[in-house]
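Take this structure first; my questions come after.
All protein chains but one are shown in place.
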Amino acid sequence: MSDYRIHGATGEWEVVIGLEVHAQVVSNAKLFSGAATAFGAEPNSQVSLVDAAMPGMLPVLNGECVRQAVRTGMAINAQINAWSRFDRKNYFYPDLPQGYQISQLYHPIVGEGEIEIELEGGATAKVGVERIHLEQDAGKMLHDQHPSMSYVDLNRSGVALMEIVSKPDMRSPEEAGAYVRKLRSILRYVGSCDGNMEQGSMRADVNVSVRKPGQPFGTRTETKNVNSVRFIMAAIEYEANRQVEVLEDGGTIVQETRLFDPDKGETRSLRSKEEAHDYRYFPDPDLLPVELSDAFLAECRESLPELPDAKRARYQDGLGLSAYAANVLTAEVETARWFEQLLAATGEEHAQRAANWVTSDLFGALNRLGRTIEDSPVSAAQAAELLTLTADGTLSGSLAKQVFEIMLETGQDPGAIVEERGLKQTSDTGAIEAVIAGILAANPGQLEQYRGGKEQLFGFFVGQTMKAMQGKANPAVVNELLKKALG
Amino acid sequence: MSVDTATVRHIAKLARIAVSDEEVAALEPELNNILGWIEQLQEVDVTGVEPMTAVIPNQLRLRDDVVNDGNKRDDVLANAPNAEHGFFAVPKVIE
Partner (left out) sequence: MSDLTDLTVAAIRDGVRDGAFSAREVATAFNANVEKGRALNAYVVETPDHALAAADAADAARASGDLKPLSGVPLGIKDLFATKGVQTTAGSNMLGGFEPVYESTVSGKLFEAGAGMLGKLNMDEFAMGSSNETSAYGPVISPWRRNDGGNAPLAPGGSSGGSASAVAARLCPGATGTDTGGSIRQPAAFVGISGIKPTYGRCSRWGVVAFASSLDQAGPMARDVRDCAILLEAMSGFDAKDSTSLNMPVPNWEAALSGDIRGKKIGIPKEYRIEGVPAEIDAVWQQGIERMRDAGAEIVEVSLPHTKYALPTYYIIAPAEASSNLARYDGVRYGKRSPGEGGIDGMYRATRHDGFGKEVKRRIMIGTYVLSAGFYDAYFNQAQKVRTLIARDFQKVFEQVDLILTPTAPSAAFALGDKTSDPLAMYLNDVFAVPASLAGLPAMSVPAGLDGQGLPLGLQLIGRAFDEQGVLDAGLALEERSTFTHRAEAWW
């Protein structure tokens, strides 16, 4: 795969990366209780007695979370385990009310799968997924509210997470970044996770080791809870360089948990080395094995949308878009959705024009305005109208740009703008001929020169005519009539 | 298999139970006595036997994805040894 190397004093080092991505499952209620999952509620307001682990409380599995995990597995062509089971992972922490996290160690719901990532220069690579399992999120702790106390909020306690464990298949920060972006894209297409890393809906534990090319894997460290693509890449880069430095100084890498400090761009050891973790996993006796029927699996499969890889191929092969445009338009589900709404209105025969317009005009404008396509001031329907007005000759290219600017500002429909402001392009030959006649009369010198053979002056007459017509003349008609008039 | 005092302390640490020297001294023979007795299970031939998963045949039911619980902060905090500003309060955890 990648030829990314760390150039150490003793030679080149290869970086080996595996990611455990925790993705919050999109569901109304928690994995094992009926409390809400919404973000940002008052502390401890979205907590059931089950989530607070009151004595005698019992978990009941939310079917939607199972469905979402299965659909996600199907989206990465993974093995779906029709028989899976929940295990308890035992440890003590104030944000873990039961004293154990209900997870799936021995029999995860999803087995091996694969994700294709796109790298710079159009290359692709495949990253293996080891498994996806369902588990409970922990609560949240606040350490800065009181001098000697920490505060515990259990709103997140019991929210469903999918842990998506990759194989150690990545070899550079770029590949890891591409993997996370692609995974995020798939999750959002499937609708199983909103991918919102700022709110913590998606975060990654980053496993990094280094080795001399061709050597066996080195000892890895795990950097926990990194919550943006940029930080993931930075953590890898820092950690890989740190490990090379340690090894080249004659040291050894300790298998340990580390934390990424985004302010310093550094990782640091989180837990003391001698504290061995012993999670004492065993099957949760409060729950029965999860057995999925064929009908359930069929429903999951049928409910899957067209996924980014398939969509990209269709855009290229079916719509004739460039690889670049197909890539850009399918990377995010919202972009593709918007583009397809646009196409539905313009007709697929206009796909290339529509794609060009979206990737240049629309993206340019959104960029400038700092907006995403979801809160674009111009709707797909309005954009379709604009493209149609251009296609039927009502608007010239430059008029279309003017109208688009007004649309961005006012939110008006393009037809109304054209109407109101008289921006319609004219192909009225009589009117254009009259203007041309006037321009020729006003510029006898240039006319003389042109007719004497200085043909570059044709552009001058076009410019003058367009200027006189305030840009509204159909350029093709102007060309034609000018040629005739100039003889 | 038998446990020594270091193992007793290690288990107590995993279980988050403080143990005094006297308690460790008392626990060591007690646990060894029990564990030694449990040891007889090793003689059972379990070749091809699946571990028990559900003692009575039963199907796991899946709950509908409906919010029908929560919104009971007072109930959740009612028995808390220390609750402040709607949070459970615990001795400061240093991360």
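First chain written, first letter: the chains are A and B, and each begins at residue 1.
The rule is simple: contacts are C-beta pairs under 8 Å (C-beta built on N, C-alpha and C of every residue); 3 or more make two chains touch, one makes a residue touch a chain.
Here the structure is a predicted model, which is why all the values come from computation and not from measurement.
Across the entire complex, the residue among A:Asn90, A:Asn241, A:Thr257 or A:Gln446 in touch with the chain not shown is A:Asn90.
Residues of chain A in contact with the chain left out of this view: 49, 52-61, 88, 90, 92, 94, 97-100, 150, 152, 276, 278, 280-282, 285-288. Contact between chain B and the unshown chain involves residues 1, 3, 7-8, 11-12, 14-19, 27, 30-31, 33-35, 37-42, 44, 46, 49-52, 54-56, 58-61, 63, 72, 75-76, 78-82, 88, 90-94.
Convention: only the chains that are shown with their structure count from here on.
Chain A and chain B have centres, each the mean of its CA atoms, that are 41 Å apart.
Here chain B touches chain A in the complex through residues 14, 16, 53-54, 58-73, 75-77, 82, 84-95, going by the rule given at the top.
Against chain B, in their complex, chain A makes its touches with residues 27-29, 33-36, 42-52, 60-66, 85, 92, 94, 141-143, 145-154, 259, 270, 278, 280, 283, 287-291.
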